[in-house]
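All protein chains but one are shown at their positions in the complex.
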Amino acid sequence: MRIGVFICHCGENIGRTVDCPSVASACANFSGVVHAEDYKYMCSDPGQNLIKQAIKEKNLDAVVVGSCSPHMHEKTFRKACSDAGINPFLVEMANLREHCSWIHDDVPSATRKAIDLVRMLVEKVKFNEPLIPIRVPVTKRALVIGGGISGIQASLDIANAGYEVVLVEKEPSIGGHMSQLSETFPTLDCSQCILTPRMVEVYQHPRIKLVSYSEVENVEGFIGNFSVTIRKKARSVKDELCTGCGLCVQKCPIKKVALSDFDEGLATRPAMYVPFPQAVPNIPVIDRSVCTYFKTGKCQLCKKVCGREAIDFEQQDQLIKEDVGAIIVATGYKLYTIDKKPDESMIKGYGEYGYGKFKDVVDGLQFERIASASGPTSGEMLRPSDKTTPKKIVFIQCVGSRDESKGFSYCSKICCMYTAKHAMLYKHKVHDGEAYVFYMDIRAGGKNYDEFVRRAIEEDGVKYIRGRVSKIYEENGKLIVKGEDTLAGVRVEIDADMVVLATAMIAQNDSVKLAQTLSVSYDKYGFFNESHPKLKPVETSTGGIFLAGACNAPRDIPDSVSMASAAAAKALVLFGSDVLEREPVVAKVNEATCAGCFYCQKVCAYNAIEQKEIKDRQGNVIKVVAYVNSGLCQGCGTCNATCPSKSVELLGFKDDQIYAQINSFAEVF
Amino acid sequence: MNFGYYPGCSLSGTAKEFDLSLKEVLKYLDTDLQEINDWCCCGASSAHSASHLLSVALPARNLILAKEQGMKEIVAPCAACFNRLKVAQHELKTDDHIRINTEELLDTKYSDGINVLNLISLFQQIGLEKIKSNAKVDFSKLNVACYYGCLLVRPHDILKFDDPENPTTMEEVVKATGAKPVDWNFKVECCGAAHSIAHTEIVENLSMKILDDAINYKANVIVVACPMCHSNLDMRQKNIIKHNPGRNKIPILYLSQLIGLSLGLDHKKLGLDLHFIDTAPLIASLSENEVAV
Amino acid sequence: MENEKFEPKIVAFVCNWCTYTGADLAGTSRLKQQTNARLIRVPCTGRIDPVFIIKAFEKGADGVLVSGCHPNDCHYNTGNFHARRRWIFFRQLLDFVGIDSSRLYFSWVSASEGKKWVDVVDGVINSVREKGPFNGYKKLNKEIEIPVK
Partner (left out) sequence: MENNHVHPTIQKIINLTNQDPANCYQCGKCSAGCPVRDYFDDAPNRVIRFVQLGLYDRALKSKAIWLCAGCQTCSSRCPQNFEPAKFMDALREIAAEEGIAPSDKNVQKFHKAFLNQIKNNGRSFELGLIRDYKLATGKLFQDIDAAPTAILKGKIGFTPHKIKDTKKIKSIIDKAVKGNTK
């Protein structure tokens, strides 16, 4: 190998403490080094030309630059050498500035160290191989999972940028939780009014394919090249024929059997139903568990009235396949409910609040439905038990949140805000009513958020009491709420007509399963993990899969929407090029020596290692070996260090390259 | 069936009728109790007020005795004793420091392995079916408020007995007698227990709230499984009424007495005459419906 | 040679994202340190094969330092957890092959901890200087004459 060494003075920066000419002349004596020189500013144009010239004149095939940190100029020198015909991965940098001249004073020892540093990389570069950047083609199509406000926003952004989107929604309609809300903080604008136009836009968008009442069953492939299997659940209605006229729903005699999920169990719905009037798509579904036909074989009234013959009792689940290049997960959250003991053996949960036994103790979403003009009470403040107007209402914050013993340790972040909103909405409707809020801290960090809470207190006269509630019980038609005001140091007992619990926002039931299908990591609560909490908040650990909204952590609408747009932007960055180019610093398996133990597979955090069958000519499997999917490999090298037979190596940091450095770190004894 | 028996101080004193009725009922249900020889007080709330170590050492002594006397399962009908025994067991098992100090204090080695039952779990073991099939008195009009108090259910992590906020095991036993448990609020509220003597006024106040709620939910009787609960609700009730004139009385029975009644056992032998709040009217109203054997 | 003042030779395996960058920061901040350490840059502490360390001692290192991202801050999610798990068993291995395992040092230095890096490096150098040279393998080399590669 013909190696060239170039020592940079960096003006005085290196030259002051390191005797650069001596370093260069010492390096000239290393075996394999055919050229060594020093220069004032290596990264300057003349400096780079010096290297290019030497490569040509001395016919160099590897270069070591002794200058600043590779984080500073590795790209510069790789490019210069590449221009001169050397593979960029045959260039190494010795850090003589940050790791030597700047941190030492003594010239002789700094010079000695500099020589060592260059020698180590000269030895390493002898084992470097030319590498070619990995190029994978990109399918410029996105899958969005979950049609809440986050999924809607992400879909619209991508589609408006000119790319196709497949939007998969588990429920019969998109809209998510936002469609259930009455009015939204901090502006108190009507949720449906701002959401519905976007739902319609999704529906009508030529580049968005909406697949509702469906779930993602399987995902294969890697960034730029995913193949997704979607299960379309049997709706019992042919969506291509249905016009959404709603006749079937009107005619269905099974009116009051099932509790409406949309109304949080406060109202009933027929067997044939659309979740809410503005549903998108506006295509009904038969709830087979309550439909008379499915139970007894009789009825079919819906079928009789449907002029479009859209009703299909025999419909089966359908599996459809979609190829996409990026995936955005926007599956949202659910609410912690107190109406059961979460774990019989441990008995956690809020027995002291009645385990859901009191009808007039409701949760936040139930209150939204009561407050909503389209809700079961048409927006009139009526309590569930006897439909009277509650004159005294108590809100309790942090139920299930910040509660290690009965719920979850985290703060749900938005309940302080929605509680203030609820109390205001209540006061706006029941002027002579009294509203109390039990809180521990008020977390209203957001634009105009604290002002909003202050308004509830100062303008609407909501009484905030700092302390947790210990017990709620019923006495003579009142709900007795026993709390403590820790500021005054007095016990407070309120005989309320209704109690609203701000229960925690928690992960969806199936989030862990979905995370596993997608190979993305999740936290101990079941929320999907971002790749880096500060700098990669919408990426996951798996390339090409992004997160939006409350599936990542409790989050309000503005944050969900920003995150969705950010995730869309990340997908669009991916779609910006036809092929993906990545550093070829990835692991590679030597199939001849691999013993098939798959220790490597266990330690890879990116699920980059697959099993590959090696077959003989007759097609019989002779052995199974590891195979690194370079689309997924991030180049950490953990597999390399783990493999007992040294059969998987990280290119650019292979064993012999590192041993070469170790062997030469000091003059050999 | 055969169980070891740790009566505790109350059952050999103020709660005589608890002891009487329990033995009477068990005799009927073919169950023997073998009293731990030379048992001592479990220390109740006074021991752990004075010394954490003492609160473990006294129960430990009894557990060791039981083991030495060949027992595997012991019944502690008093909820306070049950609680102290279980908590001590737990600490001895999980905290080496405490165990070593206790062994040093008692001069004996401690080894785990005694199963401690409370009154309710005893009846569960015997079998509710047995109670149901032997019930002779029609209890269908009887509304019962089951009162657990603090010590049967807390701390849940250690006792692992029933839901600490809304327990239902006593209700199951009561249902086996044919009576109707009421769903009320103060099943596990504290009656003031230990302050019965030092702060009578506190106990009266707390007990009054419990009595009120039971009456409010239309209970004819409150059933308890703890002598301290009983004395606070029964003995103190007289003064409560005196200090708050015009209040209704409600009789307080031990669970064992209720079962005994349903089995048609002799009232005197069940100690039903030993209460401060007269049980006679309640019993009279029952016997009107008594079913012939 | 033997009579010269002992200057320890330290090999430091550092991850590219946190510690290497932290060491860069020490440089840009001109934080002075002793010259005894030689850094070997790897993508992640997960890449470090325990044999590297034995090799370093064999090649004359008097002390070895391994430094990476703080737990949970690993650029590669779990790489440093795997590394840590390996080290637990590795210390025993070191003792077994005759290397005083107290000559192996671990630390977490993030990209912003330039000062911490200086403290770690100087700390390790001073500590090894106190221990004196590591002669185990040098003697061994003479005795059984393992040819040095």
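Lettered A, B and C in written order, each chain numbered from 1.
To be clear about the criterion, contacts are C-beta pairs under 8 Å (C-beta built on N, C-alpha and C of every residue); 3 or more make two chains touch, one makes a residue touch a chain.
Please read these numbers as outputs of a predicted model, since none were measured by experiment.
Chemist: For the full complex, can you list every visible chain touched by the one that's not shown?
Modeler: Result for the missing chain's touching partners among shown chains: A, B.
Chemist: Which one touches the absent chain: B:L29, B:L128 or B:A194?
Modeler: Spelled out, the listed residue whose C-beta touches the missing chain is B:A194.
Chemist: Of the listed residues A:P206, A:G489, A:G619 or A:P644, which contacts the missing chain in the full complex?
Modeler: In the full complex, the listed residue that touches the missing chain is A:G489.
Chemist: Which parts of chain A face the unshown chain closely enough to count as touching?
Modeler: Its contact residues with the unshown chain are 352, 398, 402-407, 440, 466-471, 482-486, 489, 491-492.
Chemist: Which chain B residues touch the hidden chain?
Modeler: Contact residues on chain B toward the absent chain are 9, 12-17, 38-41, 43-55, 57-58, 61, 95, 97-98, 101, 105-106, 150, 153-156, 164-165, 188-190, 192-195, 197-200, 202, 206, 235-236, 238-239, 242, 273-274, 276.
As a working rule, only the chains that are shown with their structure count from here on.
Chemist: Using mean C-alpha positions as chain centres, tell me how far chain A is from chain B in Å, no decimals.
Modeler: Spacing between the chain centres: roughly 54 Å.
Chemist: Mind pulling up the chain B residues that touch chain A in the complex?
Modeler: 156, 163-166, 183, 185-186, 213, 216
Chemist: Considering the complex alone, what residue numbers of chain A touch chain B?
Modeler: Listed in rising order, the residues of chain A that touch chain B are 341, 347, 350-352, 354-355, 357, 473-476.
Chemist: Would you mind writing out the residues of chain C in touch with chain A in their complex?
Modeler: 9, 11, 20-21, 23-24, 26-28, 30-33, 35, 38-44, 46-50, 52, 55-56, 59-61, 75-79, 82-83, 86, 118, 138, 148-149
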